[in-house]
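Removed: one protein chain of the complex. Kept in place: all other protein chains.
Letters are used for the chains, namely A and B, taken in the order the chains are written, and counting of residues starts over at 1 for each.
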Amino acid sequence: MASESSDEGGNGYEPKILVFACNWCSYAGADLAGVSRLQMPANCRIIRVMCSGRVRPEFVVTALSKGLDGVLVLGCHPGECHYSEGNYFTRRRGLLLKNLLQFVGIEPERFQVRWVSASEGAKFADTVEQVTEQIRALGPNRPQGGMHSTEPGDR
Amino acid sequence: MPKTRVGVFVCHCGNNIGGVVRVPEVVEYARTLPNVACVEDNLYTCSEEGLSSIREQIAEHGLNRVVVASCTPRTHEPLFREACEQAGLNKYLFEFVNIREHCSWVHMHDPAMATQKAKELVRMGVAKARFLEPQEEFESSVFPAALVIGGGVAGMTAALGLANQGIQVHLVERDQELGGLIREVRTLFPAGQATEEVLQPLAEQVRNHRQITVHLGSEVEDVGGFIGDFDVAVKADGQVNNLKVGAVIVATGAEELKPTGLYRYSELGNVVTQLEFEERFKRGADVPRDVVIINCVGARIPERTYCGRFCCTTAIKNAIWIKEREPEASVFVLHRDVMAYGVQIEESYRRAMELGVRFLRYDPENPPQILGDGRAEAVRVQHQLMGKEIVLPAELVVLTTPLVARDDNPRLSKMLKVPLGGEGFFLEAHLKLRPIEFSTDGVYVCGSARYPANIPESVSQAYASAAKASIPIREGVVRAEAITALCDERTCSACGNCVEVCPFGAVELQEGRFGRTAQVNPAQCKGCGCCVAACPSGAMQQSGFNDRQLLSMIGALAEEMTGGVGE
Partner (left out) sequence: MSNRSVVVVGGGIAGIQASIDLANMGFRVYLVEQTPSIGGRMAQLDKTFPTNDCSMCILAPKMIECAGHENVELLTYSELAEVRGTEDDFKVTVRRKPRYVDLTRCTGCGDCTEKCPRRVPDEFNVGLGKRKAIYLPFPQAVPRKVTIDEEACLYLTKGRCRVCEEVCQAGAIDFEQQEEILELEVGALLLATGFDPFDPASLEEYGYGKIENVITGLEYERLICASGPTGGHLERPSDGKVPGAVAFIQCVGSRDVNYKPYCSSVCCMHATKEAILANEHYPDLKSFIFYTDMRAVGKQFQEYIIRARDEYDVSYVRSRPGKITVDEETSNPIVWYDETVYSEAGDPVRRVTSLEVDLVVLCQALVPHTDHQEMAQKLGLELDESGFIAIEDRLFHPVDTSVAGVFACGFCQGPQDIPDSVIQASAAAARVAEILSLEDRELEHA
């Protein structure tokens, strides 16, 4: 397990980051980064959604409360959403959610929203690199008690 | 309910994956995951061998979920889904895990991390697969007409290509006349034919075709809907005309770069672009005696990296035109590379040299300089073979500039929900194999709206876009992917959040069996899932991306890797 390998050198641990990428822009941008062989840290795991607007705040809270070190939501640039305006919801929800995270004692930097288009393979790689380093700098996420996650099958 | 039995297929992709990710380790790991009944690795899972193996394993192990860990669903999902279907498994019981673009290709120097990431991605994929459900696709009919935006060579050809198949076409052109950019070109490569001679019959054919309605002086104001059922608002003289079409072809072309600030263009009257040259001299002005043509003006530079593709051809064509009329004229073409690709352009390049046109290579670091006061009198250029500067007399300097994307492209791109690339041209679905399609179904592109293209290329692309657009129209129906939203009426509180957020007006509050609840129209739902995220009660769900599926992926990622999680 990567997060166990905390080497010497302070923050030399490998954070584990969950990424939501919209199918049309950011997932395609990630594909392009791959096709272009742009090398990047191996800390991110992508869940494909059709639109970043599908990402329910609960997903972010669940991920962080389960101990993942960060959550990155990627969508089309504002105004370029394949579904017209899904990413505007993402943006608004993101702001509210950051406040909430701060309120419950989670560093809001652990949750980030960025825009990556289908032609921005390099931006995808840069974003992954930056976010990984930012979250690495925060150190491991140690969720406090009191936040309940929703287990699959609860419903 | 039968027990969930997941089959996992891990692809080596030659050595594209296997050269970095330790596939056997991933295979062994996948065997330890809950509900996994069979795991196998393939050299190429997408080969006929790999696909038949998927079919065989479904039968042999009674698999009711299939996970393939290979490349990207954006290219290969249909193929694997089809293999599932052929084996009698509903294709929505298939889940894709990307361990190439998102793993082996981007972690080429860290096999250990890449292997671990691949394992986790497979674990997440299997976790989701366990909660997949079979789905039925919604069918909708296709309105038997097409819209072509742009009445240049590409647009007119696309319209004819469709109309000649018996399909109704609306051709919308902003100007009062058909023809587009080519109207400004006086003679055509390679034979030097007058443009009028060929353009007029073509436009005539379009205007007279019973299947084509030409909308001149018109602009597309708005496009709504989706493949098979687009609602288009066309505005002309302040009047809005509403059309219904099943497919849309973008053929809006591009425009010549006016190189203000380069080579004293717009400061000196005798420094002109290629189109200005055509306009001025082919109309009857005296043929100039000393001409210097400078290529790659505003192209292949850091701010505009692309090559204009046919600019060199234009320079060759016009150089020949001058030499044929004025054999004594001195014509120099200053270039960086002569892009005379193929048979005909190379032949003309040779012919230009035979006629005495001089081709000199210049160094972009040390570009030619225009000399003269009030008007260009000469061009100074470093002669690379002679290794010294030479001065070429110039009665006229012609700047060869590339086509650039139209300012209107962003507006059109938003309206049609199709992307633009870095240079402002329309971005196709795949550079290599889907060059005239968009990821958005039912919308196609041809001609210089996509990238600078000469006439034969634009015409080929136009016919190709007609072929693509004709397919759904001929078929008459399209099937929507079953990823639409669905409301559980029992838990819906009718708050109406979903109605508000839906960009397509696909959700409505209606009286039903459980009182007033949200209802989704699958014909209009595009499957973005925004309403699901907005639903406070969890009543709204999206097929293939429901909360249970996504939360199980999150849960799987958060699990520590202890060599598998028993259940």
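What we mean here is this: a contact is a pair of C-beta atoms (placed from the backbone, for glycine too) under 8 Å apart; a residue touches a chain by one contact, two chains touch by 3 or more.
Nothing here was measured: the structure is a model prediction, and the numbers come from that model.
J.: Consider the whole complex, including the chain that is not shown, and state which of B:Arg207, B:Arg380 or B:Arg474 touches that chain.
T.: In the complete complex, the chain left out is touched by residue B:Arg474.
J.: One chain isn't shown here. Among B:Glu347, B:Glu500 or B:Glu560, which residue touches it?
T.: Going through B:Glu347, B:Glu500 or B:Glu560 one by one, B:Glu347 is the residue touching the chain not shown.
J.: For chain B, which residues touch the unseen chain?
T.: So the residues of chain B touching the missing chain come out as 13-16, 19, 43-44, 46-49, 51-52, 71, 75-76, 78-79, 82, 157, 161, 164-166, 188, 198, 202, 210, 300, 305-307, 309-310, 337-347, 350, 384-388, 421, 425, 430-433, 435-436, 450-451, 455-457, 459-468, 470-471, 474-475.
J.: Which chain A residues would touch the chain omitted from the figure, given the whole complex?
T.: Chain A touches the chain not shown through residues 35-37.
Quick note on the criterion: only the chains that are shown with their structure count from here on.
J.: Please work out the Cα centroid separation of chain A and chain B, and write it as a whole number of Å.
T.: Taking the mean C-alpha position of each chain, the two centres sit 28 Å apart.
J.: Which part of chain A faces chain B closely enough to touch in the complex?
T.: On the chain A side, the touching residues are 1-2, 14, 16, 18, 23-25, 27-28, 30-31, 33-35, 37-40, 42, 45-51, 53-59, 62-63, 66-68, 79-80, 82-86, 89, 93, 117-119, 125, 149-153, 155.
J.: Considering only the defined contacts, which chain B positions touch chain A in the complex?
T.: On the chain B side, the touching residues are 72-74, 98, 100-103, 105-110, 113-114, 116-117, 120-121, 124, 127, 131, 413-414, 417, 419, 421-422, 427, 439-440, 483, 501, 503-504, 526-530, 532-534, 538, 542, 545, 547-555, 557-558, 560-561.
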